[in-house]
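A single structure is presented below for examination.
The complex is shown incomplete by one protein chain, all other protein chains being positioned as in the whole.
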């Protein structure tokens, strides 16, 4: 059950409304990495979750994101209100001006409606926690960009609060994942095919006009890695016996 | 530049077409965690990337996913072909039967069109790598579920190949992230607010009828964590001075 | 600020999971007239609202709908859980089975993702209240249909609870609108054109093969109503001077 | 069967094309409360309707909205035509300029494609009429806002015509609903639970920094209303026996 | 201006309602190649069109498609009506049963909402006519597939009527395009680059396990065609001087 208290989690003070910035802010209200997406992703994962401890974690953070949604919406509303009557901001955001009368709605910064396609929910707890760690990292960088485009001190303070909380959540989700003590790269129950799992396919080769290189790095050399050169041409280049053939590997 | 060779990366053999399973397979063709989503997410991250080594990694794997898309599409096509003329499967998937003549299209398992809203692309390399690690974990569990619902041996082999490659990619993205040597939980350039970042808000409290608990765990106790009880009521419960006030913290 | 308590607003008891009915239930979870749509429509109207009394009303009901979302999600989760492993329900709802592992997500009964396009938010308070009255009427009839297709006694009880609350909300919104004491059919500030506003255009004429009639009723006769016959042909049928000409009316 | 006559229902005269205003106008062409949405909502309700008199009403108004769509499209086309070759309006609306060659398409004012998700069609006649009353109220306020942002006299005249017709339709739908003589708040056939239906849940409490109040009004006091304080905490605050317990009520 | 007459363009007689077939029929009501898509594509092209003769053609056919929409909707309504109360069809199409009360709405055969993304409108008349010719071909084959899955004689007759009209329209659009007397393959005003325009890039090479071949045909041999082998490797295979270099060609 939910209860609402008429206080913002962070009191918002806007000196000078800036409708163009208000539009940008909508990215965190109704956008792909915004607060409704976070609230819904975690709360619905929580609803599906059968691990009581981590279910609580998901509900804690899912609920906090609803309070963040309220902060961002209040901020955006303050910045966008002039859109109701001033012609320039209204021309720049007709959806807010004409359909919304200067009020906010669940659109992103270019007026696209929020969609559940933004959510990553699999019902596999450790997988969901990884999706959440990534989601918090995305939300953090988006708040940082908003701060960089923001002139209003009160708005910046609120964004700093919200940005900080994303790191808090990222740490909490990482601790929850780590405490599940799953082996590295172990997802689900079916093991990957040995050998094949350590082959790195070099599917993009050559050098480009803008400094592109065909690189080696910790992701395809040393350790167990085997490099497979240009798999598409393994059959044709039969003389190139240095690289293991994926077909031998996979057809057994 | 891309080149196509008329060989599948994994040769597909289907003994008995199973249109209901073919529908399920479409989840990995045109679905949220499917092969087109992977191919586009990595390739476009690669196009935006300014780190030449990791740009190569993104293009390698982005290109491999296109070859996976071709495998999944071929498998789904084989399983769905009877939909063209058999009434039962056609009733179960009229979009394939009537609009597609038994052929595949970029829909998910319930006929929703593929949308770029599935993609997570921020232009911040370490954040994108985290999104990719999570994406590979999701794709792995989806392939595992498909294997569990599959009766056809040849199809199972191909799915095992594809599932294995997701773990390969997960390892490669993790190695690429680790080799960037960024401090833990450091995203972008603006630091989170000290103190506030270590507060865990207990926004969901009480116990539920189905065994729900209000839990402590590594995500809200020990280390630097401070637990803030029910922030929505901090103002009302002023006597409860044990929990730090978020308002004092955040309004400075 | 929001707070979550680990109790459902109505305790849910499901005797026999029925995945086909679980699918139907999703219509009220992630569907066009469902609980998230209600929660978001009222809460965001509330965020935009500048009448403090009715703002409170919008927040009260918006918050209650979040608790309803939790009830419906819990019910649907219980009915859909077999989808994780049973083949028949999995074939019928592959999105839940394959992508969601048997858990719910913000989809409607045919797997379409929830979208903010479902919301009706104009920032004009009396207009928004009318949209809400209609929304509650729609939600009520949807719950009634669900009850009619439901066999499980515990589920029926919960649906009766939810259906009842829609009528409660409908009454509350109607009282809020009435207490604004606006004249009937007065919307905004600009008056409609006198005369023209009372003309009913008979744009669909004749009788049909299935009993269709060209009807007169309180919506086009008596009172101030003037009937304009087939406006598309007013210019051609110049002799038909009985019907007022809309062109004379509107071109002045 | 439909027939088209090459006359606009209201002859449009535009002195000075204004592409920024043309963009705004698209909200009523391909937007959520626009003329296609109205035409389709009423016509399809009419197609489903089994009450011959009100079916005729729905077809009359549904058809008139098609003629309105033609007026709005013609107006928008005139205002947007410079987008084909002038750089500034083309930069502001590249979808019209580049994809459409300066012509209109079924997009809203920010380029989102029209979607049937805008429609509210339940197949329950009195519910549909309520949705239509609300839809007309929304369309009226949108036209009023367009008039307020419009400088061109001929365009204003056409918008006044269209705005007036929305009130006409609102009156007609209200008369049709009233003439069905359904008791107030009676929707469908299943009665709401007595007692519970009169409880107003005070789910949002306290006072806010911007003047938010916890209000009493005709929607939660007097008459049959019973106020239930903070239902989420009813179990915890067991001493508070003044408010009726919803659990006692609903668990029987 | 539009007028509606209460007669179907083709009188529909359904002996035995078949809800599964009714679902299929929705593909032509609210689907990608259905009657609303046709009506809107041609009517809006007509609205934008500045060639008075072909504008009339577009309005004639656009209007006829509205009458077809009415026929298909009536047919689908008759077939889907049992969905309102019968459990099996309701489980198969819960969106119709629960949200729509057995009535139709602008969804396709799997419940996706109609979207203006289906439309192809460029504002370039000859290009639009080509899009229309292709659209009619698609609609024809979809009707043919529906006929093949249909058991009801009356429904088949109506589908035959509708299918025939698509060929009528295809012929009319082709005649309209031909009578513009544009040179073959001349689109717009800017000429393609000579030489380059005649090069066929062989970007997919080799032979496949299912009989795939690397083919020559009228689309890449004889006439002016020059075959460019594997452009991606032109730089690497510098000795292969038989194929013209695209870089020499295009960098001048």
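Some points to look at:
By letter and in written order, the chains are A, B, C, D and E; residue numbering begins at 1 in each of them.
Just so we're on the same page, a contact is a pair of C-beta atoms (placed from the backbone, for glycine too) under 8 Å apart; a residue touches a chain by one contact, two chains touch by 3 or more.
These figures come from a predicted structure and were not determined experimentally.
Residue-wise, the contact with the chain that is not shown comes from B:107, picked out of B:107, B:173 or B:233.
Checked against the full complex, the one of A:9, A:24, A:39 or A:129 touching the unshown chain is A:24. Per the touch definition above, the residue from A:11, A:67 or A:112 contacting the chain not shown is A:112. Not every partner is drawn; the one left out touches chain A at residues 20, 23-24, 26-27, 31-33, 92, 108-112, 141-142, 145-146, 148-149, 203-209, 212-214, 230-233.
Against the chain not shown here, chain D presents residues 1-8, 11, 85, 87, 90-91, 93-95, 97-99, 101, 110-113. Interface residues of chain B facing the missing partner chain: 1-9, 30, 36, 40, 44, 47-48, 56, 59-60, 62-63, 66-67, 70, 73-74, 77, 84, 99-107, 113-117, 119, 121-124.
Convention: only the chains that are shown with their structure count from here on.
If you average the Cα atoms of chain A and of chain D, the two centres end up 33 Å apart.
Inter-chain centre distance (chain B to chain D, centres taken as mean C-alpha positions): 36 Å. In chain B, the positions touching at least two other chains are 3-5, 7, 11, 32-33, 110-112, 141-142, 203-204, 206, 212-214, 231-233, 235-236.
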